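Left out: one protein chain. Kept in place: all the others.
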Amino acid sequence: MRIDNRKFDQLREIKITRDYLMHPYGSVLMEMGNTKVICTATIEDRVPHFLKGSNQGWITAEYSMIPGSTGVRKVRDSSRGRIDGRTQEIQRLIGRSLRSVVDMSKMGERTLWIDCDVIQADGGTRTASITGAFVAMVDAFYKLYQEEQIEVMPISNYLSAISVGIGNEGPILDLCYGEDHMALVDMNVVMTDDNRFVEIQGTGEEATFTREEFNLLLDLAEKGNKELIEKQKEVLGCIGQLIKKE
Amino acid sequence: MRIDNRKFDQLREIKITRDYLMHPYGSVLMEMGNTKVICTATIEDRVPHFLKGSNQGWITAEYSMIPGSTGVRKVRDSSRGRIDGRTQEIQRLIGRSLRSVVDMSKMGERTLWIDCDVIQADGGTRTASITGAFVAMVDAFYKLYQEEQIEVMPISNYLSAISVGIGNEGPILDLCYGEDHMALVDMNVVMTDDNRFVEIQGTGEEATFTREEFNLLLDLAEKGNKELIEKQKEVLGCIGQLIKKE
Amino acid sequence: MRIDNRKFDQLREIKITRDYLMHPYGSVLMEMGNTKVICTATIEDRVPHFLKGSNQGWITAEYSMIPGSTGVRKVRDSSRGRIDGRTQEIQRLIGRSLRSVVDMSKMGERTLWIDCDVIQADGGTRTASITGAFVAMVDAFYKLYQEEQIEVMPISNYLSAISVGIGNEGPILDLCYGEDHMALVDMNVVMTDDNRFVEIQGTGEEATFTREEFNLLLDLAEKGNKELIEKQKEVLGCIGQLIKKE
Amino acid sequence: MRIDNRKFDQLREIKITRDYLMHPYGSVLMEMGNTKVICTATIEDRVPHFLKGSNQGWITAEYSMIPGSTGVRKVRDSSRGRIDGRTQEIQRLIGRSLRSVVDMSKMGERTLWIDCDVIQADGGTRTASITGAFVAMVDAFYKLYQEEQIEVMPISNYLSAISVGIGNEGPILDLCYGEDHMALVDMNVVMTDDNRFVEIQGTGEEATFTREEFNLLLDLAEKGNKELIEKQKEVLGCIGQLIKKE
Amino acid sequence: MRIDNRKFDQLREIKITRDYLMHPYGSVLMEMGNTKVICTATIEDRVPHFLKGSNQGWITAEYSMIPGSTGVRKVRDSSRGRIDGRTQEIQRLIGRSLRSVVDMSKMGERTLWIDCDVIQADGGTRTASITGAFVAMVDAFYKLYQEEQIEVMPISNYLSAISVGIGNEGPILDLCYGEDHMALVDMNVVMTDDNRFVEIQGTGEEATFTREEFNLLLDLAEKGNKELIEKQKEVLGCIGQLIKKE
Partner (left out) sequence: MRIDNRKFDQLREIKITRDYLMHPYGSVLMEMGNTKVICTATIEDRVPHFLKGSNQGWITAEYSMIPGSTGVRKVRDSSRGRIDGRTQEIQRLIGRSLRSVVDMSKMGERTLWIDCDVIQADGGTRTASITGAFVAMVDAFYKLYQEEQIEVMPISNYLSAISVGIGNEGPILDLCYGEDHMALVDMNVVMTDDNRFVEIQGTGEEATFTREEFNLLLDLAEKGNKELIEKQKEVLGCIGQLIKKE
């Protein structure tokens, strides 16, 4: 039995609240059980140096946890004077994932800034960030589209992410913090709505795993992402119809 | 008439939600109109170097705005590699204010960390931070008290803060961002429930003001703080009775 | 009786030495008792990014203490790798104060750099910095005016600053370090020669104060600033006649 | 046909030179084709703060490229004042991988520092670093063992890493820089000599991939790692017999 | 003829003012012509990590220029976030030079901090710093000696420094800024009162020089240092008799 009585292949309760903040183009409160992340999408009318004059846009992501989000107070990166390695890995992962479903040649010379600020952490913050950031991104592009600043929605696919792992009683889906802490193997899987993979990051946290175990984990991840994308479709409603396969 | 139709001496709608997050000893969502700040209070069982062995505690505060909280995306301090001057001023103000109503010799060799994370900004974020942080601090000390880690509640007074300023049509109370932006004079006033002042910071943003104007502003600030402290008393209920005058 | 036998409303001995250094446009050795600050004003022929093309100038200030200026050696900001919060507050205060009496649209697209380097500290370094920097600024603008780089002196008012506080025997003017250290309430007041306020920063250093006490402090501050401005007029002589009310 | 005429499942030429430097406990020049990495292992007689008194050791890794190692001169991290995200990811990966095959409770309260300094880069520097660092680590532990500072060799398995990817003509093994640059999917796989996985990091560099493609890539990675571990066994000779399965 | 009409082997006017500041153990205003440096010596009752328990002291130096000291405003190291290379070279030179004439085993486990703050620069600031710092150091040690914190004065020799160079008309002594700027060769020489060398740093600023030229420069440097030490003896008076040859 899992800590919170879920079945091994059951997601926690998902809640996606759109338009959570008044200022950004897109803003979402993403909740997976007790994990809560504010995902915002803002537009800047310029691109990084290496894209100037290319008539192409860029998507970049930042991730942070507020100090009160964790069991032991999280020291701010700004107090330590540098961004820690884990944070860097996560924000690179979020940016790369979102870029995989966007045709950046159709968004003009703009940068879409994605910010994922974790206000409460209970495991799976990076995957919740990706799933929530996708919705915020859709809203931001839709606003640009309504303002006629872009001609088409540049998004080709739905995108979500989930964690899977091997606990004491075998493979489990969507680990909360207590489970993540005890897991022998921990894996994050980013997928699209046509069942393709964008990222697979599996690590035997100081342990190792077999190919068979690995395949079971992928099965679980496919199931979880399918359900998450259903949820995204539900909250986005008809805007979702502007997302089209290339 | 003010931007949002308030009277010149009228506060915005106040909402103080206690126990907003699951991990910290105290956590509050402080809302003043559209301004929303998460205020948390966490306990660390050690004190800064200069207090070791003194049998005394310490209170320190940090303040930050998430990037999506403002109209134009706020660049993270951690990306810039240093904390900007405004942020430093604000967090020093919050810490100093809270320390003025706490008897730190009665809290043991502990540090109370106050974190104010602005998730939506519409003017008055530093004063909302102080008012909300006070409530989070009461909750944290009350928890320590219930756990019998401290013998008495070390808080002597209620504490709140409000902004006042001079707009086009004269002195106004509790400026929203649009008003703050246009104000000739801008002042933040921190007060206790026995009508004493803790901090008065008045600045003629590249303008100047007379002593008469100044006195009108103080009158408004007294009125605003009185109402805020009423609100604090209401949400804290009977716990508030443990706050006592020295 | 005060530490140095002054009356409660008596300033320390003031000495303002103009043209103290050979290189800068304006340079002043400002002495208030044992507090000694070198204030310099230099001109740079460009403005910050946000003012480019605006046909307007800018004034910015930096403040520092040499390590030997204090009782316990002051660690350099450059060794610590960052500017501390107190220093940031002070340099922001100096810049804001000076800008309040200058019409920056009349100084061309130039930056006036004010540097206040404390070589000996005995309380009141920030207020001495403002009073001395004002004189260095007048000299720098006068040199620009003589060189016909600007058409009028862009300064509208004299400007000075003084500290006041509540000691054991009540309110006192111009606190030296020993007094500042013991004061219950500490306030810095920046004023112009027409008796208007530019900044009022009052803090009950972990104590609180009443409105009556506050009014007594303002009375003292008005008296002190009046005397400081007399001194500025004396050392500036006829150049001072080019300072005119708008 | 591949750029350098290799078959799709063929490794580049592997050369592992032990005792490459005179000072460190272990030092290896690892060459995979034109990619050359100096891997060193040094011992420090203390552990990070969180392990003090635990009677356990720690393994940590750093990775860097010398400026002349790449086609366009690589700017030093020290000049930029911070370690970039890619470097952080790589050094975390190296450390985590090595720790997975070491019983840190058998190495005393020591830190094993692994340094991987790339002197020439032609793709696959992170996987070459892991494969080479493993050999340097064995040598360092063997020296401690000979000095009777540890009682048993604390290593349970051989460990190597290889990159695989999908190029224009399908899946390929051990990508050189030119291939890596063009690959649609890029994956790094860390494995042990009993065919178990330690890390799988697959990313569809702004593309996506199917589960079938993924399985083909894993097949290639298994083949490559098997050959690399053969090579490690060859150069380590009889020392390798001290590596034993738990 | 030289810029300021001096003879080729003539020093500028030297002025050494002792007890220039009220707080430090030793403090000197060192003037060589228009070059003015405040040199202070303060005592800290602990030593760097590598000397703990060694019963030995340490001497360390820091050097800085205030922004108004130079023709073009000098940007503060603290604003740039790091100490520039030239500053580092100079402070290492000052520390090394002073340590060469002190028996650090006779000063207890203390650190002597030397601070050289240039308030006006006109060439030769590093050599003026050494010459002035020596006097401040003597005063600081003498104070410790009077307080009976040390048993003997730990200084074995007088120490001074001077710059020499090759200008258009040949070798010259004690270069002012204008001369330094034009010099082909620039050399700093640190010497003791028994005519021994402590440091010789000669650089053909993008030019080269012969051994004959080099010998002429050393002759000049010997003459200059002899005169500087005379001056030091004069201002130190009978305290100087406590400096003794080992």
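Going by the order they are written in, the chains are A, B, C, D and E; count residues from 1 in each one.
In the analysis below, a residue touches a chain if its C-beta (ideal position, glycine included) is under 8 Å from a C-beta of that chain, and two chains touch if they have at least 3 such contacts.
None of the values given here were measured: they were computed from a predicted structure.
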Chains in view that touch the one left out, judged over the entire complex: D, E
Option touching the unshown chain, where E:108, E:178 or E:204 are the choices: E:204
Chain not shown, touching residues in subunit D: 21-24, 27, 34, 38, 40, 42, 44, 62, 64, 66-71, 73, 76-79, 81-83, 113, 115, 117, 119-122
Sites on subunit E contacted by the missing partner chain, in the whole complex: 82-83, 85-86, 88-89, 91-92, 96, 99-100, 157, 187, 192, 195-211, 214, 218
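We adopt the following convention: only the chains that are shown with their structure count from here on.
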Intersection of contact partners for subunit C and subunit E: none
Chain at maximum distance from subunit E, centres defined as averaged CA atoms: A
Greatest separation from subunit D - chain, by CA centre: C
Chain centre separation in whole Å, for subunit C relative to subunit A (CA means): 51
Numbers and ranges of subunit E residues touching at least 2 other chains: 81-82
Chain-level touch network, classified as line, ring, star, complete or other: line
